[in-house]
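Apart from one protein chain that is not included, each protein chain of the complex appears where it belongs.
Up next is chain A:
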Amino acid sequence: MRPILLQGHTRSLTQIKYNREGDLLFSVSKDQIVNAWYSHNGERLGTYNGHVGAIWSVDVNSMSTLLITGSADNSAKLWNIQTGKCLHTWEFKTAVKRVAFSEDDTMALAVTEQRMGYPGTIVILSINSDIEAQQSDEPITIIRPEGPKAMVADWGNINKYIITGHEDGSIALYNWKDGEKLNSIHPHTGEITDLQVSEDRTYFITASKDKSAQIFESNTLMPLKKYVTDAPLNSASITPIQEFVILGGGQDAMQVTTTTMRQGKFECRFWHRILEEEVGRVKGHFGPINTIAVHPDGKSFSSGGEDGYVRVHHFDNDYFKFKYPELS
């Protein structure tokens, strides 16, 4: 396969995301720009300009009308996807590290950083799906987790709970309505860098700096699978069609100059989701991979790296024909 290289950013990528149909790909980076791309040919549809700090996170609603971004300029912004216009700005005391729309698009969560004396919080915002409508400034509720700060978060299935991943490698389940912590486990020994839910949100995968990725059940936090690699991981994604997970990461950017390129391990690793065995690798990035997203139809995937590139890979036919020898 020949990857499509998207050069829309001048600094490292922080998150990429497909919309529900997978025809659009959104990328955010530390260079303060949000880019929208057509995923089939890599054409840039437009940019969303307005943030004045590094952008940490992006999410798109299921109708592909609204886009939410969280930035280090202490704000989260809501955008009209079609026109690139900023519809609303929520101001916070600290940087917004993660944003995510709820399953029904009526809410969004924003994880704010613990810094400058302010505790880290998870703010639930009310979203009006009508583009013309005025958005409410007042959050529905604010969850204040205790202990190590939350790095990533997402919604569980049918908006019942919120799953958070923390700096110390623990995962917690919150009832967002009253902010009560229902369950908490400590499966990782390093910082949790990514948390992606499955299509039906009944299970999710976490990536951690402790070089492993794990799959858990959403409602019970029961560990299901574990993938142990040899490099710190920054992202993990679940693939439809083939039962794989794609893991990405590599040596920390600050460590890169002390070793050779080959030791960097800047490859996307494909692991068999069920058998927990590595099945293949895709290389290409010059630096650690920060974020991976899989097209909802499972026929392509994209990776964004510290090197500022997004690489869109459309799988060859061989990929779909592959059968695990021990299973067939």
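The rule we apply is simple: contacts are C-beta pairs under 8 Å (C-beta built on N, C-alpha and C of every residue); 3 or more make two chains touch, one makes a residue touch a chain; residues count from 1.
Please note the rule applied: contacts and distances are computed from a predicted model.
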Protein name (UniProt record) of the chain left out of view, among "DNA replication complex GINS protein PSF3", "Eukaryotic translation initiation factor 3 subunit G", "Ribosomal RNA-processing protein 4" or "Cytochrome b-c1 complex subunit 2, mitochondrial": "Eukaryotic translation initiation factor 3 subunit G"
Contact partner of the left-out chain, one of A:G8, A:G70, A:G120 or A:P139: A:G8
Residue ranges of chain A at the interface with the undisplayed chain: 1-8, 21-24, 33, 38, 41-49, 63-64, 82-84, 230-231, 255, 258-260, 262-263, 265, 270-271, 277-284, 311, 313, 315-316, 318-319, 322, 324-326
